[in-house]
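Comments concern the structure below.
Of the protein chains in this complex, all but one are displayed in their positions.
What follows is chain A.
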Amino acid sequence: MGITIDEVNKIALLARLDMTEEQAASCATQMDTILAYMDTLNELDTSSVEPMYSPVDHVSVFRDDNVVQTTSREAILGNAPEEDGRYFIVPKIV
C-alpha cells in the first residue's frame, strides 16, 4: 500500500506527536512493514462474523447517584505540572 510522509504527518497531528522529517520517513517505512503484515487478515472472509470488542458481555452498570468523597482536591492537584490551588493551569487559549 505505501504510507506517505504526508500521511504520517497527518496521523502525528491527530495523535499529538511531533516528528522531524527524518523520524517521519523512518516511521513511514516501519508502519508500512507492520501494516503489510496486518493485511494478512484479509485472507479471511469475515463478512458474516459479529465483531468481538471485549471478552466480557458489557452490561450497563447502574448505581445510586450518591456523592461520595473519594479523594481531596489538594491530592489531585498535587501531581499537576502547574496549578493555583484550585485549578489546573494551561497556556492561555484566547
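Convention: contacts are C-beta pairs under 8 Å (C-beta built on N, C-alpha and C of every residue); 3 or more make two chains touch, one makes a residue touch a chain; residues count from 1.
We adopt the following convention: contacts and distances are computed from a predicted model.
Asker: Have a look at "ABC transmembrane type-1 domain-containing protein", "Sugar ABC transporter permease", "Glutamyl-tRNA(Gln) amidotransferase subunit A" or "Extracellular solute-binding protein family 1" and point out the UniProt protein name belonging to the hidden chain.
Answerer: Record says "Glutamyl-tRNA(Gln) amidotransferase subunit A".
Asker: Looking at A:I5, A:A25 or A:A80, which makes contact with the chain not pictured?
Answerer: A:A80
Asker: Mind pulling the chain A residues that touch the left-out chain?
Answerer: 3, 8, 11-12, 14-19, 27, 30-31, 33-35, 37-38, 40-42, 44, 46, 49-56, 58, 61, 63, 70-72, 75-76, 78-82, 88, 90-93
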